[in-house]
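One protein chain omitted, others in place.
And now, chain A:
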Amino acid sequence: MSDYRISHIAALEAEAIFIFREVAATCQRPVLLFSGGKDSIVMLHLAQKAFAPAPVPFPVMHVDTGQNFAEVIDYRDRRVAETGVQLIVASVQDAIDRGMVTEPPDGTRNRIQTPVLLEAAEKYQFDALFGGARRDEEKARAKERVFSFRDDFGQWDPKNQRPELWNLYNGRVHPGEQIRVFPLSNWTELDVWRYIGSESIPLPEVYFASEREVVDRGGMLYAVNEFIQPREGETVFKETVRYRTVGDANLTAGVRSEARTIEEIIAEVESTRITERGATRGDDKTSEAAMEDRKREGYF
């Protein structure tokens, strides 16, 4: 450090900590969206570092589709207990039961998470919501600001974003409006994995390779579980897979892999030729602009 240089990972960490502190100091009621996926795990870790030795000064919220990997929910509850943060669960199942949203015929709940998220934000009057989205994930996300304004209806208007100069983030909103804040905007998938490795952050087991019973759907390998049952004509076979992203258990596919440690995962990610969403997410396949459309509606 004698020539006053730091690695790019250390620079990304410093930027993210700055963003967390800026929100805590200027917004009224922030909340961190926490799914138990690796990006939200890294966010919670960074939030702890930003305020140490004081506790994280805001709650975390899980918009729970009820279609989770069991290991991920266990992990979520363990992390919440260790850090002492308050956990708010906004339940999609509950919203379906109340008639607030209708379950789509194909059973995927990704899209109906949005109204549930917006309802919870309104109920708790959150004005700043931290999300773990990264610009390298997807082409609509590549366009989004670090502090991203949402109107009264939770909508993103990609053609009319607030200018964002230097690190002078504008988090001002009127009641009912919100800012979505993305501290990991400038991180790549590889940065996230390297950071998890260098910080020795524990992860849910699904991220590591193990032998699972899977079915092949359009070239994607889905593990058989509570939500994925073999359809007619599908054969179940054994394959060693891990998950590069963790979304709903009925939408997220595994990738063939022998990587059982963080070091092995990093080595694999370094040489991969496919993006993580391309490799694993059934929910992005619907159309070229699927993510943009969901974001406009108020999705994460």
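Assume a residue touches a chain if its C-beta (ideal position, glycine included) is under 8 Å from a C-beta of that chain, and two chains touch if they have at least 3 such contacts; residues count from 1.
Heads up, the rule we're going with is that contacts and distances are computed from a predicted model.
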Among "Cytochrome P450", "Acyl-CoA/acyl-ACP dehydrogenase", "ABC transporter permease" or "sulfate adenylyltransferase", UniProt-listed name of the chain not shown: "sulfate adenylyltransferase"
Among A:41, A:140, A:181 or A:206, residue touching the chain not depicted: A:140
Positions on chain A where the hidden chain makes contact: 1, 3-11, 13-15, 17-18, 21-22, 24-26, 48-55, 135-136, 138-140, 142-143, 145, 158-159, 161-168, 170, 172-174, 185-186, 188, 194-195, 197-198, 262-263, 266-267, 272-275, 278-279, 288-289, 292
